[in-house]
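One protein chain omitted, others in place.
Labels for the chains are A, B, C, D and E, by order of writing; each one numbers its residues from 1.
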Amino acid sequence: MYELGVVHRRIDRTPSHLADALAHFGCATVHEAMGRVGLMQPTVRPIYAGAQVSGTAVTVLLQPGDNWMLHVAAEQIRPGDIVVAAVTAECSDGYFGDLLATSFQARGARALVIDAGVRDVRTLAEMRFPVWSKAISAKGTIKATLGSVNIPVVCAGALVHPGDVIVADDDGVVCVPRAMAQATLDAATEREAREADKRAKLAAGVLGLDMYAMREPLAKAGLRYLD
Amino acid sequence: MYELGVVHRRIDRTPSHLADALAHFGCATVHEAMGRVGLMQPTVRPIYAGAQVSGTAVTVLLQPGDNWMLHVAAEQIRPGDIVVAAVTAECSDGYFGDLLATSFQARGARALVIDAGVRDVRTLAEMRFPVWSKAISAKGTIKATLGSVNIPVVCAGALVHPGDVIVADDDGVVCVPRAMAQATLDAATEREAREADKRAKLAAGVLGLDMYAMREPLAKAGLRYLD
Amino acid sequence: MYELGVVHRRIDRTPSHLADALAHFGCATVHEAMGRVGLMQPTVRPIYAGAQVSGTAVTVLLQPGDNWMLHVAAEQIRPGDIVVAAVTAECSDGYFGDLLATSFQARGARALVIDAGVRDVRTLAEMRFPVWSKAISAKGTIKATLGSVNIPVVCAGALVHPGDVIVADDDGVVCVPRAMAQATLDAATEREAREADKRAKLAAGVLGLDMYAMREPLAKAGLRYLD
Amino acid sequence: MYELGVVHRRIDRTPSHLADALAHFGCATVHEAMGRVGLMQPTVRPIYAGAQVSGTAVTVLLQPGDNWMLHVAAEQIRPGDIVVAAVTAECSDGYFGDLLATSFQARGARALVIDAGVRDVRTLAEMRFPVWSKAISAKGTIKATLGSVNIPVVCAGALVHPGDVIVADDDGVVCVPRAMAQATLDAATEREAREADKRAKLAAGVLGLDMYAMREPLAKAGLRYLD
Amino acid sequence: MYELGVVHRRIDRTPSHLADALAHFGCATVHEAMGRVGLMQPTVRPIYAGAQVSGTAVTVLLQPGDNWMLHVAAEQIRPGDIVVAAVTAECSDGYFGDLLATSFQARGARALVIDAGVRDVRTLAEMRFPVWSKAISAKGTIKATLGSVNIPVVCAGALVHPGDVIVADDDGVVCVPRAMAQATLDAATEREAREADKRAKLAAGVLGLDMYAMREPLAKAGLRYLD
Partner (left out) sequence: MYELGVVHRRIDRTPSHLADALAHFGCATVHEAMGRVGLMQPTVRPIYAGAQVSGTAVTVLLQPGDNWMLHVAAEQIRPGDIVVAAVTAECSDGYFGDLLATSFQARGARALVIDAGVRDVRTLAEMRFPVWSKAISAKGTIKATLGSVNIPVVCAGALVHPGDVIVADDDGVVCVPRAMAQATLDAATEREAREADKRAKLAAGVLGLDMYAMREPLAKAGLRYLD
């Protein structure tokens, strides 16, 4: 957490068959499958709609107004990774633009999640390089102070270890710890199976009140119907 | 306002010929036609662009992090309704997703307006079920505490009674009390008629200064032109 | 800055060959070419994606909840101008809609930048009249108190003099003072030329660490690689 | 709610023995006694610490940047009233200062609650005229547009009818509808009696787990203790 | 505005008899005396209550997370100055603490106004060195990138030229341009004289409605009284 000026070259990535499979379920289902934890704050939003990805985290700790470590991180990217960038203090500057995206994409990165700002967003959308950020800002950054790469970071309120799985879509971003990836995949698969049936019933006009057997607990809780 | 744990099954809906006709004018014109009142705060935004709807309000008062009452509300929906959901405290959780939307749509609801968060927004957009919310968040909710259905609620700063007309588009959301619906429709119709003529003049290069006869009042207020 | 109730009819516009040429480079590149100054705060956002414009500033100082001066400003617009509107206090009201946009467009304005709210945003998008604003709100405004037109204003944290160049795109808005327009254009041109080469290298897998010769300064700063 | 340009001179004030007695319990206890409803949003804060008041509401609906109606409201104040001011749109201007406070105090007002800004706060503190506001701002206001006095208003998310009881302290502001005042006073009295005993037990080291008999429901909910 | 890396050693300070005299009137009166312009945004707040100062501005433009220029500015301070610090991008870091305050105080500075964060606030209060800032944060800053000293800056939305008068109290901060100082002092003096009389009348129970002769304009605007 607190190690500055280091780059961990070896990280334990979640096996790709797990990391890749989670994208399908999306952020909300994965978060439910984990027991409703691991979400980033909803201030981190996609720069364009419709992207849905998962991958293994390469983490970066940045200094305010300084994107030096993103260049250092680029070298640590392997195909299937998602870069997760935190900053040591609140900052909305544009840390990342089309040049870094070109580099990240060439290294095989699938996305960037950053608790700060990015720029060149039209070009990023044209490149189909998805980014989740908390701001869009043309403000440039310097390269003067060390942070770290591949240490545990807190990004938008979520703890992310290098190698964890990141799942991101229009609903937000969730982090699945490596040790929970298989169980989460199983739970998400089961949840999805149940949802298809529920959706059909609801579409046919069945009420959640009946499908979920809520009438009795509601009455016990004291709900009164008035005419 | 303050009744918890109740569901009012009978509400006085604004007649549908009024409720339906207001959609055409959009939120800004309706708000002007009402004398510039009744708007929700601009923090409530559409989850996708281009929807423009009106309908009769079914209201819900929710507890923080708890969406139980949305299931109770579903049963009270009639075709042409718009569900308006307030929370007893600030909360950005994702109270509503594709399953509830399927149920609401099956019941005939036209939209949801909620002073909290929603999720599954890509699916909601594909279903063309419009939602105005103040956040998008994958965070799930529980079902533990009673609120109420069809009591007057304050949603994003606007007082909404069950049966009032809700008009929503890309500019925001406005609530038209049932008793004002006819007068508002008349005023909006008149306003729109005047606007077409104004638009043509302005497009032809006529200045608002002249069209609205502003030069004299501006001079009286002391406006000076310098060269 | 502080003159209220005045309209300056004569302003020194940046020559159009400079003002027009800057649009091509976009906000981020122009801001970098100026030495990383002149940006408006990222709270000012485009109402629709994809617009990229430049033009000469006609400035307006508005009072809270009062859009009278926008009508006065319309008369001062010449083809190629961008209207830049500041308010004397924080306000999110909808100062500008489709009628004023029709008038501005008829006068030759290319865009509006406003540190407040606007409305009729769907129509504005259909008209292809781009607006950068800090809010979207249906709330109407009155016409009661004088501000000024074509005085220096602070808009979203940036000082704008009448006649300066405004460059705006999906990344935000930057103001280029008239006296810096030629130098900024030169620097932006040079910067863009360098970027094409860099992009190709990065796309080919060359690392920024090597392309920018960062390894030595990083080592000097104490960066350690751990396996 | 939606009537502009009117002043209701006759309002049904909650009897003073009820309105006055509620101050003693403070905002949190009163809000609990009402069933956890009626609170204003926590953005409305006292301008100085330590004031604790209750009184009957005289309500005002203001226009953005315009404090005309506060002068109109002054005439409607009777001893024991608290003025509650809402604005038709978000505004942080300084609507109220030491002159208006002198007038309000002379008329017998006990406090002001306003969903906007105030100024002269040092003098207000010296006068011991308590104010709950959402901003402190020196920005002056105009007197140009009508609002209303003594109509129902939504202030910081709470619906307030003229004559309701307002209770405010360092924890915030709560509105007790006239019809609920007696029941709320009874419930608050009972609650307070219970709390004294609880406080003594907790101070003696008894755990809430035991005092509230929480251990069994926690175990049923699945809580596990690990060593 | 846009010159980086420069220190202007010679600035035209407003004469001290003007700069000093304005403190007495406070921020709200001075702002009114200027015609309701020149205020900083209310996000800039005093770190402790009760300070009321005026002085001549020494301006600083800082980079995000970098306080180098505050050390450069210290040398330019003369007795009676107030340092006004802007940042090129949004930043809440703690740029200023007790050591810099000791230095500023030794040089004769009366206060700091900064559109960012400060720290050591308890010690600053004990030293009676008043600071207006938009955040309190322990986060330290680096010394790596040049800004400027004594160029015009935009601080919290207000344009400040070196040598302008700054007036600050619990209501906020206002900037009086050097050329307007005498006229503002005159207007503030006159305004204050009028206010004493008004205060006495209001305290005696005279209504603003009568004192300001508002009844007729209110009636003309259409105000209706209902019983």
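Rule of thumb we're sticking to: contacts are C-beta pairs under 8 Å (C-beta built on N, C-alpha and C of every residue); 3 or more make two chains touch, one makes a residue touch a chain.
Just so we're clear, the structure is a prediction, and the values are computed from it rather than from any experiment.
Remark: the absent chain touches shown chains A, B, D, E in the intact complex. Among B:Met127, B:Ala144, B:Ala183 or B:Leu226, the one in contact with the hidden chain is B:Ala144.
For the chain left out of this panel, the touching residue among B:Cys91, B:Leu112, B:Ala125 or B:Leu207 is B:Cys91. Seen from chain D, the chain kept out of the figure touches residues 26-28, 31-32, 36, 39, 42, 45, 49-50, 52, 169-172, 174, 195, 198-199, 202-205, 207-209, 212, 214, 217-218, 221-227. For chain B, the residues touching the absent chain in the complete assembly are 63-66, 88-93, 137, 139, 142, 144-145. Within chain A, the residues in touch with the undisplayed chain are 1-2, 4, 34-39, 41-42, 88-90, 152, 154, 157-159, 177, 180.
Definition applied: only the chains that are shown with their structure count from here on.
Residue contact pairs shared with A-B exceed half only for one pair among A-C, B-D or C-D, and that pair is A-C. Two copies of one sequence, chain D and chain E, touch each other mainly through non-matching residues, since under half of the numbers at the interface are common to both. Distance between chain centres (mean CA atoms), chain C to chain E: 27 Å. Averaging C-alpha coordinates per chain places the centre of chain A 41 Å away from that of chain D.
Shown for chain B are the residues in touch with two or more other chains, namely 36, 39, 42. Chain contacts here follow an irregular pattern that is not a line, a ring, a star or a complete set. In this structure, the chains touch in the following pairs: A-B, A-C, A-E, B-C, B-D, C-D, C-E, D-E.
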